[in-house]
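Excluded from the complex is one protein chain; the other protein chains are retained at their positions.
Chains: A, B and C, in written order; residue numbering restarts at 1 for each.
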Amino acid sequence: MSTLFVYAIVGIGLFSIGLYALIMQKHLLRKLLAINIMGSGVFLLFVSLSMRSVTGVLTDPVPSAMVITGIVVAISATALALGLMIKIARKSAKAELCNLDQE
Amino acid sequence: MIEVFLILLPFFGGILSFIIPKFNKVIGLGTFVLTLFFVFGLGLQLLDKGSYYHFIGGWDAPLGINLYVDGLSLVMLGLTSVMGLSLSIYAKKYFICKQSLWFWTIWLFMIAGLNALFLSQDIFNFYVTLELIGLSSVALTALSDTKEALTGAMRYLLITLLGSLFYLLGVALLYHGFGSVDIVILSKKIESIPVAWAALGLMSIGLLLKSALFPFHFWLPLAHSSAPAPISAILSAVIIKASLYIQLRLWSSLFIPLGADLYFEVLFAFFGSLAVIWGSIKALVQTRLKMLIAYSTVAQVGYLFIAFSLALGGISIAWSALVYLILSHALAKSAMFLVAGNLLHFHGHDRIIDLDRIAQRLPLSTTAFALAGVSIIGLPLSGGFIGKWFLLEASITKSNWVITCTILLGGLLATGYVFKVLGFTFTKTAFSQETKNISLSMELIPLSLAIMAIALGFFATPLFSLMEIGNPFFIIRVQP
Amino acid sequence: METLIIAELLFDLLLSGSLLFLAYKTLTCKELFQAIVFFIVFGLLLSVTWGRLGAYDVAMAEVVIGAGLTGALLLSTFMQLNKINNKLDEEKKQ
Partner (left out) sequence: MTRFFVVIVVSLLFIGVSYAILSLPQQAQGLSQAVYTEMGKSGVSNPVTAVLMNFRAYDTLLEMAVLFVALIGVYSLSYIKKEANLRLQSSVLQRLGGILVPFLLLLSVYLLWVGAHASGGAFQAGSMVSASAILMFLSGWKFSLFPQHTFVRLLLSLSLIVFLFIAILTLYMSKELLLLPVKEASYFIFILEAAATVSIGITLFNLFVAIFSQQKEKK
């Protein structure tokens, strides 16, 4: 068994920690960080699994390309979320998800 | 070759309206008219040649990305372009100057993303299009600039990102398990090993989050009800069906060899029924019109998944029911949201009990709401009736009486909430309210959408023959 | 040869352990500012990991976009949020 599986497991670990924090944390910025860490976990899994039993030079470029795509998508989403967050803070005095349903 | 213009044209229009904001309305409407023509052309070509692939970049599947056009994608593309055009005409009057500066660019990009999604055949490409649609619909939701809308948009953004990540994790597992991201190749290679099951679970969770099936519906009412009216309409009409479409594609080829349909049949039926009942009851007790319509969407998503479950159970008529429900719900629900937008504009609020003699003062809007309600309830001769009728037939064939009862109960509850609104349109409120004028096109668009929802009931046969091109659901039909 | 493999394994374990630790810290530490700094360090370590996995293109993208630009965006948002909070506090005092 390759040690590279370690990184795949770490990827899932990051995904799980992120999911836990996304559900439990209140602050929006923290939720966003959690989403970003989950994303990093998925990317780590994607690339590390492509290293299985490949001899050094011939790494699979397709996951790398997809991960670069994913990183750009992630920063776009992060930027949009941050813009929204500032706007929410302006309107409601704190950047937390308040329960508007239970009025 | 026509199909790629459905993607390129909205992109081009979006960029053009970004560079020349002065003419953005003309550019936007022009693009939509052109897109509608191209969908017509695509339909004629499909009738002529049958379903076909387009190899992007000339590279075939494992390396490149394939586009695929068949009856199902044609129907969804047609729906998108019809909705796009009519909502654009509405939005042209609806948005004030400051909002419309960026509206058209994002709007056109969202339509491009939807068209790309309905044409795609590649699970990673689905992810990118989902993100394009998700981000643009969040930006559009936030346009209405109230506290509710911003919070709703933020919650929607987090949920849509979470769903995408679950989906992407599934894509990664499938890629490493079977060495491809193309649906056709994957469906040939897939075997029942743990990776495939994990991918199935993760992708289903991600997509169910996005299509807001019952336990995951919590984000939908706030986002859908606080967005600007045309955006609420497209969110309920097309966006939540986009992730359902991906599930249809995955289930009608990829996941069938796993033999997981037995479990998911029960799962979808259970949560679908819960969604119908919960959504309808919540809709009944709402005091605000847009909230009521949004909860009605939760219920209608339940119907879609009941149809999905029956279809997975091997009853072929349920597929037709599913597509019919998608179409009729899209048209009727968008008409309802646009009427709600009119009332919001007219009164400055959308409290149901304070609707002041709307039936006399805005007869066209009230008619549109009533007609759309007829289709949502599923009264005879409407589009919704055909969908529900097939659904009932399927459930009786399956002799699944719980589902039959749920469908009937859902219809009764829908009658309740539609007539609750209609009843208050005739009454006079105790206090007088200031009103604003509404331009004629803002009333005619929902009316024509509602009429289309009714008219769907008369065009069942040609629509089904169109849908059957390329036999999108053949794999399941072959199964005993 | 043996020692090399053991060293590599140690390096892998250390790297993955610190990735998990940083992620945990990012998501649970008390101060928001600290969390952002932890996140930036996390991004830097992640790009080292990409290098270890041989994905140099991803490593480069991660170090600039994932750590640098995302960090800059997060920090400027943090400043904005602080400013808004301060303003509100002043208004409350008055």
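Simple rule for what comes next: a residue touches a chain if its C-beta (ideal position, glycine included) is under 8 Å from a C-beta of that chain, and two chains touch if they have at least 3 such contacts.
For clarity, every value in this text was computed on a predicted model and none was experimentally measured.
S.K.: Please provide the labels of all shown chains that the missing chain touches.
M.R.: A, B, C
S.K.: Which residue from B:T105, B:S273, B:S375 or B:T425 sits in contact with the chain not drawn here?
M.R.: B:T105
S.K.: Touching the absent chain in the whole complex: find that residue among B:A139, B:A269 or B:A453.
M.R.: B:A139
S.K.: Contacts of subunit A with the missing chain: which residues?
M.R.: Considering the whole complex, subunit A reaches the absent chain at 1-2, 5, 8-9, 12-13, 15-16, 19-20, 23-24, 45, 49-54, 58-66, 68-69, 71-73, 75-77, 79-80, 82-84, 86-87, 90.
S.K.: In the complete complex, the non-displayed chain touches which residues of subunit C?
M.R.: 56-57, 59-61, 64-65, 68-69, 72-73, 76-77, 79-80
S.K.: I need the residue numbers on subunit B that touch the omitted chain, in ascending order.
M.R.: 1, 4, 8, 11-12, 15, 18-19, 54-59, 62-65, 99, 101-103, 105-106, 109-110, 112-113, 116, 124-125, 128-129, 131-132, 135-136, 138-139, 142-143, 169, 173, 175-180, 193-195, 197-199, 201-202
Keep in mind that, in the parts below, only the chains that are shown with their structure count from here on.
S.K.: Averaging only over C-alpha atoms, locate the centres of subunit A and subunit B and give their separation in whole Å.
M.R.: 27
S.K.: How many angstrom lie between the centres of subunit B and subunit C, each centre taken as the mean Cα position?
M.R.: Centres of subunit B and subunit C (C-alpha means) sit 38 Å apart.
S.K.: Can you check how far apart subunit A and subunit C are, centre to centre, with Cα atoms defining each centre and the answer in Å?
M.R.: Here subunit A and subunit C have centroids separated by 12 Å.
S.K.: Where on subunit A does subunit C make contact in their complex?
M.R.: The contact residues of subunit A facing subunit C are 3-4, 6-7, 9-10, 13-14, 17-18, 20-21, 25, 27, 29-30, 33-34, 36-37, 40, 43-44, 47-48, 51, 56, 59, 63-65, 67-68, 71-72, 74-75, 78-79, 82, 85-86, 89-90, 93-95.
S.K.: Can you list the residues on subunit B that touch subunit A in the complex?
M.R.: 124, 128, 131, 135, 138-139, 142, 147-148, 150-155, 157-158, 161-162, 165, 168-169, 172, 175-176, 218, 221-222
S.K.: Across the complex, what residues on subunit C touch subunit A?
M.R.: 8-9, 12-13, 16, 19-20, 23-24, 26-28, 32, 35-36, 39, 42-43, 46, 49-50, 53-55, 57-58, 61-62, 65-66, 69-70, 73-74, 77-78, 80-81, 84-85, 88
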